[in-house]
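Coming up: subunit A.
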Amino acid sequence: MSTGHVLLGLLVERPKHGYELKKEHDHRLPGSRPLAYGQVYATLQRLERDGWAEVAETLQEGGPERTVYAITDEGKAELDGWLERLEPPAPHVASPLFARVVVATLAGGGADGYLLRQRAAHLARMRELTLRKADGTPAQVLAADYALQHLDADLRWIETAIARLADLKEEIDA
Partner candidate 1 sequence: MSGQGHARPVGRGRLMTAGAALATLLLGAAVALLELGLLSSREDLWRTRDDAPLIAALALALMAVPAAAFVHQVSRLAQATGERRLAALRLAGATAGQVRLIAARESGRHALAGALLGGAAALAFALVLGVSPWWTLVAPPVVVLGGVLSGLMAGRHVIASPLGVVRRARLRQPRALDLVLLLLGGGMITAGFVLKHWFITSVLVGVGAVVLVFGLTLAATWLIRASARRAGRRAGTAEALLAARLVEADPRAWARTLSVVGLTVFFGAGVTTQQTIVLLRDVSSSFEAGYRLVYLALLIALVTSAGALVVHQAEDLLDHRRSFAALSAAGAPGDALGRVLTRQALIAATPVCAVAAVAGVLVVVLPLVDVFPWTGLPLTLGLAGAMAGIGVLGASLVARLARPILARALHPGALHR
Partner candidate 2 sequence: MLEARALRKSFGRTTALEGVSLSIGEGEIVAITGPSGSGKSTLLHCLAGIIRPEAGEVTFGGRRVDSLDDAGRTRLRRESFGIVFQHGELVPELSAMENVALPLLFGGHAGQESLRSAMEALERLGVADCAERLPGELSGGQSQRVAVARALVAGPKVVFADEPTGALDSLAGELVMKELVRTAEAARMALVIVTHDNRVASYANREIVLRDGRVAG
């Protein structure tokens, strides 16, 4: 995911300064990892370098100096282009879960026990997310849905894996 594009998106509404952008990012995308201040400023400088954002003004209200950034027309064009582009459907299975199961089977010690424990852990996480949905903001519910459905997909894969594991083991042993 491109943090730069998210920040551009947040600037569409009105010019904002770095701290504001960080807070809004964490609020709007509650499921994702919180942004570090350093990352916010580094990203804004990159946007400015590429001509997608510019410094609108510099404020000084008692405290430290704050730079307010605004989106440029080029930035708007870039944002539109980004929203148009499709997210490539994951071409490679890069999940550590998958790797672990295959390696466990290769190493000779079946993955049944591991898969059942992993299932319990996944479900525990789903339980937390379901609980959180009960009194979350719409954005939080949306983020929880996203996580829940991915965990659900993992779980369904675990089901299939348990059923297929015997076949896989045979193939490796042969």
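Rule of thumb we're sticking to: a residue touches a chain if its C-beta (ideal position, glycine included) is under 8 Å from a C-beta of that chain, and two chains touch if they have at least 3 such contacts; residues count from 1.
On how the list was made: all candidates are chains of the complex that A comes from, given by their letters.
The structure displayed is predicted, hence computed values, not measured ones.
Here subunit A is shown alone, and of the candidates 1 or 2 it touches 2 within this complex.
Only residues 116, 119-120, 122-123, 126-127, 129-130, 134, 148-149, 151-152, 155-156, 159, 163 of subunit A touch candidate 2 when the two sit together in their complex.
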